[in-house]
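This is the structure, below, for whatever I ask next.
Only a single protein chain was left out; the remaining protein chains are all shown in position.
Now for subunit A:
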Amino acid sequence: MARATVLGTTDEAVAGIEDGSTVLVGGFGLAGMPFDLIDALIRQGAGDLTVVANNAGNGEVGLAALLKAGRVRKMICSFPRQADSYVFDGLYRAGKVELEVVPQGNLAERMRAAGAGIGGFYCPTAVGTPLAENKEVRRIDGRDYLLEYPIRGDYALISADKADPVGNLVYRKTARNFGPVMATAATTTIVQVNEVVELGDLDPDSVITPGIHVDRIVQAETRHYTVQGTR
């Protein structure tokens, strides 16, 4: 994989994303959501996307805006239904978007497996529930587990706090959430950061995502900061 590139605009950062791609989108609710990359993806025009994310959009910003623009064929997520997920709810009820519900820990672990070269794993989550349907059950040391397969992305769109020019990333607080895992699980990882710092300015001991996992970096022009429950 080539070394990371720092790009001047979010439009350059999302260039080349093809119709029909699987896109991993970071964030837990709005924390860690790569708003500017998603806005750029809407302008870029790719459609028929499979999006993997924890939620299915909040309000009309970020992932909800991508859904509203009609670019998403299928959502793979753990928690689509929320007080402010009306864009997704409407599309789903109208049969305009498919949904695959995956328990949150399995969503993370399946992407971790993809990034770590693991072909599948046995997990106790969801045994005996409707989400176990059609999955292989294996009894190991007296406990039942389900066979889970990796989730790989063609692209990951994530946000981090800081990047250096070789793609090393540090995150802020719970905005880290899916970022480090998604960065490993996609063919092309695109990151928006609050700040691109000089080479040598990140303490190597504090790096969370090593630059080997990062392909494109852009400093975001704007930051749509919205704290839920405050408006």
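Keep this in mind: a residue touches a chain if its C-beta (ideal position, glycine included) is under 8 Å from a C-beta of that chain, and two chains touch if they have at least 3 such contacts; residues count from 1.
The criterion applied here is as follows: contacts and distances are computed from a predicted model.
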UniProt protein name of the chain not shown, from "ABC transporter permease", "3-oxoadipate CoA-transferase subunit B", "Methionine synthase" or "Sarcosine oxidase subunit gamma": "3-oxoadipate CoA-transferase subunit B"
Touch with the omitted chain, as defined above, among A:Pro34, A:Gly57 or A:Pro80: A:Pro80
Residue of A:Ile42, A:Ala69 or A:Leu99 touching the missing chain in the full complex: A:Leu99
Residues from subunit A at the interface with the omitted partner, ascending: 28-32, 54, 78-82, 89, 92-93, 99, 101-109, 111-112, 123-131, 171-181, 208, 225-230
